[in-house]
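Structure first, then comments.
Some chains have been omitted; the remaining ones sit where they do in the full complex.
Labels run A and B following the written order; every chain starts at residue 1.
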Amino acid sequence: MPDTIIKIDLNQSAYENDKVHNRWHPDIPMVAMVKPGDDFIVETYDWTGGFIKNDDDASDVRDIDLSIVHFLSGPIGVEGAEPGDLLVVDLLDIGAVPESQWGFNGFFSKKNGGGFLTDHFPQAQKSIWDFEGLFTKSRHVPGVRYAGLIHPGLIGCLPDPKLLATWNEREVGFIKTNPERVPPLANPPFGPTAHMGRLKGEAKDKAAAEGARTVPPREHGGNCDIKDLSRGSKIFFPVYVPGAGLSMGDLHFSQGDGEITFCGAIEMAGWVHVKVDLIKGGMAKYGIKNPIFKPSPITPNYNDYLIFEGISVDEQGGQHYLDVHVAYRQACLNAIEYLKKFGYSGAQAYSILGTAPVQGHISGVVDIPNACATLWLPTQIFDFDINPSSAGPQKFIDGSIDMPLAPDL
Amino acid sequence: MPDTIIKIDLNQSAYENDKVHNRWHPDIPMVAMVKPGDDFIVETYDWTGGFIKNDDDASDVRDIDLSIVHFLSGPIGVEGAEPGDLLVVDLLDIGAVPESQWGFNGFFSKKNGGGFLTDHFPQAQKSIWDFEGLFTKSRHVPGVRYAGLIHPGLIGCLPDPKLLATWNEREVGFIKTNPERVPPLANPPFGPTAHMGRLKGEAKDKAAAEGARTVPPREHGGNCDIKDLSRGSKIFFPVYVPGAGLSMGDLHFSQGDGEITFCGAIEMAGWVHVKVDLIKGGMAKYGIKNPIFKPSPITPNYNDYLIFEGISVDEQGGQHYLDVHVAYRQACLNAIEYLKKFGYSGAQAYSILGTAPVQGHISGVVDIPNACATLWLPTQIFDFDINPSSAGPQKFIDGSIDMPLAPDL
């Protein structure tokens, strides 16, 4: 077996593990050095560092301090990597921690993070998903079982100081356009809960005060939450600092396009078997600004879909200009209404859309004023037939089971 | 062979064919009646009614009067269809007009329609795509050849007066928020170029003055430009008027998600073999607002992709809040830059993204402030290897061929 260069202990606080960090900053020291061509194992906490429990109480989802996320393993230095190179990362395999074969999905309270449909599901709820080998099912969401499209929600290289400055200016400036918004427009640097890895003392304090939060995807990749960065895929990352500084975390057992529930996919602690290589000067050679990647040859082959359309007219009938976000929200709401006819609660339906290998397509973006988005729901994940028929829907789900909810205090 | 219930003549103006219309209005008379269970053929003009020619001059793309589009065949009445039903439409097969085995793709001038990347490609350009059986290639875009994912860009049932009123209020109200914008925010009813089928005299004039333009997708489906409504798919349409009134047109030989070039996919005249059926009361039974559909079992099996990411930071570095439209634009621009390294002009690369079976995924929409979108470029459509390698890109395209451009006058 390859070496495990970063280990985690689920009984230890992520803050005590100095091979972990939760902010992006060029000064965070490399915790291990590898060579091009090496393969190795990286263990990671779940994105909350173990805050969410395997129980039937959603109060942890309600009460979490979101400034602590995401706990990333790294940064890993690659010998010979220089700014302008492409770091080629093969995700050779990914799995859950052996003694922790479960994950969580939930909705944050609108007052604490929210989510894509937070106006419809404003309170904290959660569902627990158990893993059975390559498959998952939930005691809170009956009638579905599917193969995992396992992937890291978050992976990328350290920014250089210039890129970091760009991020901070851009996002802090953006917050200022509506500083009182709930949920906020973006998350500024926040030193008190920053974990800067092996950086200590004044250097740490300085970096913590300016370290970029890990929430958004950015030029380097980062928290892209792309379900198709799954095990078996190959990614080409821009390199900004000597040694590249690759970090990763936020593992998902499965997720739908959009990760619409925000908290989040099926979130888990686990490990990644990684191989690294370099394309020298690759950013300029290929005109690369953001990462590019090739998907895995080994992804679940669900190919029978029921597809829901949405257009950029919102729930109140308001018109939006070619707004794919609004259109996809309508497609999701349409799918939820449909699933409710089979007996699901709205929350269960929302959870399915957030966790199953649902596709979200940008179908039309030029036919003014309406964008059209489509949500592709795989029918083969259901224990029963969800296709429409002249007989009308049968209630296969009897409503006796629902997802735990923790009301706002 | 089934009956051809609507025929077209490419040598005749679409305005002279009274089984064709180019506005949505409940008063447009049915041009044929069919029964549930019937299958039949419907011929259609290309969306412009033959305005764009198979030549090497883009002036037709520059000069088109866009108020004439889209020429639709129908409406077709279905016996027994009532408001609240679902009209089940099987697209049994679709093809080009036998004597017209070609299609066009283009970019409108920013002054006359624009498109998704109109700021980058502000002038009229076009490419002609020849069909070779199930495949297509272009004399203006060398190095690519692919199987057609043939589909109608536009299909749906007539609105009732209330729905029509909703559309007009919503869109006209929206235009008023920025009436001088170029391109406009939306297109209001416009009587002079309306083709109201068999409606004549005063009734026609009245309806023409209020008939909804066919450009945007709406609740009934309409101009969704969903590439996956391809031959072999099954669609469930809401019914609003007695008899349903099914119309269709805007056939595409192939299109990428988003139809980003706007003019448009690979546009063609052709025929659709349709079968219809009803689910009585299906809208309420299944909670349907927009159409739903099942994709075809017979779609091109390209499964090796190179995937480009984009985030909702625009070309000038401006921050947008979870804006998938902006994110997808970045992913497209990233793909264009990449393809240019292999010798393509920007216009050729843009044309490939608009016409090939490219997927556009809504990958992340909750990680404030950045949405993440991905563009999936099938590698198997290229005559050469477009994957990145340590050797760097080879210029397979020598630049001797480009797409015709017609400068603004």
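One rule holds for everything that comes next: a residue touches a chain if its C-beta (ideal position, glycine included) is under 8 Å from a C-beta of that chain, and two chains touch if they have at least 3 such contacts.
This structure is a prediction, so every number in the text was calculated from the model and none was measured.
Depicted are 2 of the identical subunits; the complete assembly encoded in this structure file consists of 4 such copies.
One rule holds for everything that comes next: only the chains that are shown with their structure count from here on.
Spacing of subunit A relative to subunit B, judged by their CA centroids, is 32 angstrom.
Interface residues of subunit A facing subunit B in the complex, by the touch rule stated above, are 86, 115-116, 166, 170-171, 173-174, 183-187, 215-219, 221, 223-228, 236, 257-262, 264, 277-282, 285-295, 304-311, 313, 317, 319, 321-325, 328, 330-331, 334, 337-338, 340-341, 359-374, 376, 387-390, 392-393.
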